Each structure stands twice: as structure tokens, then as C-alpha cells.
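Next up is a structure, given as C-alpha cells.
With one protein chain held back, the other chains of the complex are shown just where they sit.
Up next, subunit A:
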Amino acid sequence: MKITSLMLASSLVMVSIIFSYSQKLKLEKDIIVGVLRAIIQLIVVGYILNWIFGIKSPIFTTMLILVMLFNASLNSAKRGRNIEGTLWISYVAIGAGTFITILILVLAGTISYSAYQIIPVSGMVISNAMVAIGLCYRQLTSDFKNKYMEVETKLALGADILPSSIEIIRDSIRTGMQPTIDSMKTLGVVALPGMMTGLILAGTSPVEAIKYQIMVTFMLLSCTSIASFLACYLSYSRFFNNRKQLIK
């Protein structure tokens, strides 16, 4: 692709800025900052990846994944600001989701543990898990606030905090997984996913591209469910104090 074509394509950004301005959405600053960050981050990442793919060390690849995990955890922790300890909870949740998913993919032989396959795949897995647990935290927080009567009723009946929160935990796990499940249902019908579009644009045949897409679908499902499950089960107790009282 020519750089000049890409520059011309940036007029697409103007469309959303004009829209935001005319509709008084006050998103102009956010859009500009977002676009600039996306461009700068991607340029930096592009060069770094170019360099990393040159280094064929699995240790280096692993370290890079750990750094990606940390960044993702920081981001999710922001979503769960009101919940104590979300940084390490996020790290464990995303980490376990990523580890198990990648392990299965590698064992199944769908990808190999080489930088140019592992890093982009981990990136997708990690970022999806990050979004999923961000949704989980938000749902937990709002459920514990809106359904406090249910929780207190169960506590008063002499239930421990887990049976008192189980409906909220389930609801939150569902919320974390829902976007992945929804997008699975519309895959290929409503939209061709970004990765598949990318492969096709780059010249891969659609029949080849769908194989990758199916793999991606499986792996996103696995990592978002593992991460949502762990994030909810590790964080629900933060809504209670040591006397098993709901913190309000």
C-alpha cells in the first residue's frame, strides 16, 4: 500500500470529527487523541515487531508477552478502579486465559511458538480478554449496587458470601463473554472480521483465510471465558469486608 493512499484515507477521520462537532458529542478531542495515539503506537510497534521477529529467541518472545499482559492488566484495572486488587486479579485472569489458549493452539499444531505467530495471536487473545474482564468489573460493580437487597437478604439468612453473590457472579461472567458469543453468531454474515479482511487484502485466498478465522474464533471464546470466570471469582469477595458485610 502506498503511504499517499493511506494519507488520503485519513479523511475518514474528518468524517467522525465533523459528525461529533455537529451533533455536539464533544468527542473531537478524544477522537484526535485516539487517532494520533493509534498511529504513533502502531508505527512504533511495527518497527519493534520487525526487529523482534528478527530475534528468534523464545525467551524474548515470552518476556514480550508478559509486558503485553501487564499493559492489558493496567488498562482493565482502571475499569475496576473501585474494586481493590484488580491489577493482580487482571494479570492472573488474562494471563491464565492467554496461557491456556496459546498452549492448546501450540499443542494442536495450529501455530508454532515463534515470534511472528505467537506475538500477534497473543495480542488478540490478550486484548479480547482485557475487554471482557473490563465488562465483568463494570457488571459486578453495578450489580452489587443494584441488587444489594438480594445479597443482604441471603446474608441475613445465614448464607456465606459466595452463595449470596453467585447470581451476580454468573451475570457478570455472561456479560464478559456476551460480545464474543454475539460476534461469533454474526461472523461472516454481518461482517468479515478484521483479521480475515486483512489476510484477504494481503492476498490470501478467502478459503485459506477462514481457517485462520475459525481458529481465532475458538481462541477468543476460550480466553474470554477463562479470563471472565477468573476475574469474577477472584474479585467478588472485594465487595465484602472481613465480617462478611456488604461494603456500601
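Structural remarks
Here, a contact is a pair of C-beta atoms (placed from the backbone, for glycine too) under 8 Å apart; a residue touches a chain by one contact, two chains touch by 3 or more; residues count from 1.
Operating definition for what follows: contacts and distances are computed from a predicted model.
Missing chain, UniProt protein name: "Putative ABC transport system ATP-binding protein", from among "propane 2-monooxygenase", "Cytochrome c domain-containing protein", "Xanthine dehydrogenase family protein" or "Putative ABC transport system ATP-binding protein". When the whole complex is considered, the residue among A:Glu84, A:Asp160, A:Asp182 or A:Glu208 that touches the unshown chain is A:Asp160. In the complete complex, the hidden chain is touched by one of A:Lys24, A:Lys185 or A:Arg243, namely A:Arg243. Counting over the whole complex, subunit A has residues 149-150, 152-160, 163, 167, 243-246 touching the chain that is not drawn.
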